[in-house]
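Shown here: the complex without one of its protein chains, the others still in place.
When the chains are written out, they are named A, B and C in that same order, and each has its own residue count from 1.
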């Protein structure tokens, strides 16, 4: 049975949003046309390129947690692990547009894509220019030669951060889109799962993991990973993740990276720091410079125990965008 | 068996600290004399009253997470759920002192107290003036007439925030201590546990909770609560917690409060917002004004599933101290 | 059969679909995220409500539009968007149909399949709903005799199609690359389509499942 502090499972997402808006009325608002769209308080003003994201619920702070200053402008909210509607995506695009166009920046999942594509077509008919960049950082979800098919996971945070900073600076849609593309292409992530998640309306785990078992490469919704095996030490797990996420980034002495050690939900922050310790050692051994490290819960899977490691390879432009200030109820720098 | 991403259990705390320092070298440093003492990068400078805290590990962001600007100056770190040593407490006090004295601000646990008391005696012998304020917000741990015996839990955050702001403003030791005392006396917390925790070196749960069972009033280390029973809805749980935490605060129309809905570790952020929704409704019904709401993980118990509700009754002084900026790797406002 | 009669059948069949929610959640969880049970039960509920708002003497195109939009919105997801979008495409393909005969049914089915393949970028053998849908349309095309017999043939073909997905690699070969947690299970979306056909038969021929033609 599920151990959840919820009311009617069917009301879970709407009650969560109600709580969110009640807690952060100074920063967030609901869009006029759709209760499943959350926007920055100042969305639609300021003559900035809009950035819209969205996807299923159950991943906080993803996606709505990255609606804020120097981040995304609006998010369309789906049910737990299900896409938002195309209506919500359209409403989010409308709310985010100040006339300079809107970047749709979200993870590569078929359902999200289908609903965003429809919304973009409709937005286009209304005279709103949109571009699309998909997060596809999960190296476990397809081999390198099919990198475009990969799912988007925690590394999406880096794309929000950099594209959001570019939009905040006043860059135009093409430039903001180029930043998002550059980040999406230079980010790699892989995760490990130690326990399953439970969708509230389903009430039971979507898959099973035996006592003492882990799944390397697991998806953010519990999609199958690359390998199941006996739980190993944090160091050994990190070494395997690091090997895979760094392999395609062509890192050498002097390369600069941003690191994200992300908790999936139930794993204590202490363990994430134990993991980061090893990540840092591996970087140091290779003379790879960690420009910034983020350790915490950035993209969760409800109560799944586990963690993921993301690396973003940086250049001078990305360094300055990553360092720019940002502020949402969930992330502030 | 425990599902943990760790290495040798005996190295857990030291490896966690190593990761923490590697991730935040711009903000945190280890004290010269003791590897179990973490200080603000600028500790001992700035002519501010020092604030020292400490306690067992396994509660991040408590305690070391509140070492930062506008918060605490240094923290002494114990093993998981065990007190720091008196040596570490003394070293923390030394590191935090700029000559204006040091407030020791921590939770009311016998082990922490014994080790801090010894350290304060030794500091006194070295000419460092100290004062002590104990967090004692857990209403489930003793009845009102024995309020001073209560344990300190998540509500300690409010004390760090306000006393830290007072110290940052340059107030003297007596004034900073008075703020901490005022906050400690005006804060109430109660929690609910849905699953046990596992101390890494023990490797098995410290207590059992049956499927579908919850424990109201559980302590931050899993200490027994007030009542075990079948898991109820989030709304019903919040109503019970609110009733108990508000009872002694004499709240009426126009009273101002700060609210903290704190996750114990495994409970998803979404559920905390579902809980906050009900807290806010209860406040609204009573015309109690929520000046600020904090929702997230502020004091955890490793991978325990559960949450706590804290209320701080505010006056004008506390409002302005609570609103002041603060910054640590874990909390930024 | 008139569109109104089809509306009536669907109104009876939709509540039966909810029974498959657990099974579909488990199948989807084996290879994906486990939300398909909700997509189908919420989608069916949304369709049921939409049917109640239809006027009498509804045109087939209008019925398909209402059903497609409702299913797409019930629990937005891949399956909802593909099937809902497919039904909307079918509505455009049958604008002038006023009776639901075999040809009209076939036209609808083919339009749905084509739209799913196009928007999903998928083909038969990719372990999707198409692997049950397309064989069942082939069976319909070849069917002679009563509509009940045709439905039975469709179900048989869909069952075979679902069984065949057990051996297919999910998501265009991902299982070959990653683990094999999903392998051995039938595809969830294909199973959902089969359960839809079975629900339809149940309300057509009574709960004993025997075909009276």
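What we mean here is this: contacts are C-beta pairs under 8 Å (C-beta built on N, C-alpha and C of every residue); 3 or more make two chains touch, one makes a residue touch a chain.
Given the structure is predicted, the values throughout are model-derived calculations rather than measurements.
Novice: Where does the absent chain make contact, in terms of the chains shown?
Specialist: B
Novice: Among B:7, B:53 or B:86, which one is in touch with the chain left out?
Specialist: Counting the whole complex, the residue in contact with the absent chain is B:86.
Novice: Which residue numbers on chain B touch the omitted chain?
Specialist: Residues touching the hidden chain, for chain B, are 56, 78-88, 109-111, 114-115, 118, 140-143, 149, 199, 201-202, 205-207, 215, 217, 219, 221-228.
In this section, only the chains that are shown with their structure count from here on.
Novice: From the C-alpha centres, identify the chain that is farthest from chain C.
Specialist: B
Novice: Give the identifier of the chain nearest to the protein's overall CA centre, each chain being represented by its own CA mean.
Specialist: Smallest centre-to-centre distance to the global C-alpha mean: chain A.
Novice: With chain centres defined as C-alpha means, what is the inter-centre distance between chain B and chain C in Å?
Specialist: Centres of chain B and chain C (C-alpha means) sit 54 Å apart.
Novice: Hunt down the residues of chain B that sit against at least two other chains at once, touch-wise.
Specialist: none
Novice: Which residues belonging to chain C are in contact with no fewer than two other chains?
Specialist: Answer for chain C, listing residues that touch two or more other chains: there are none.
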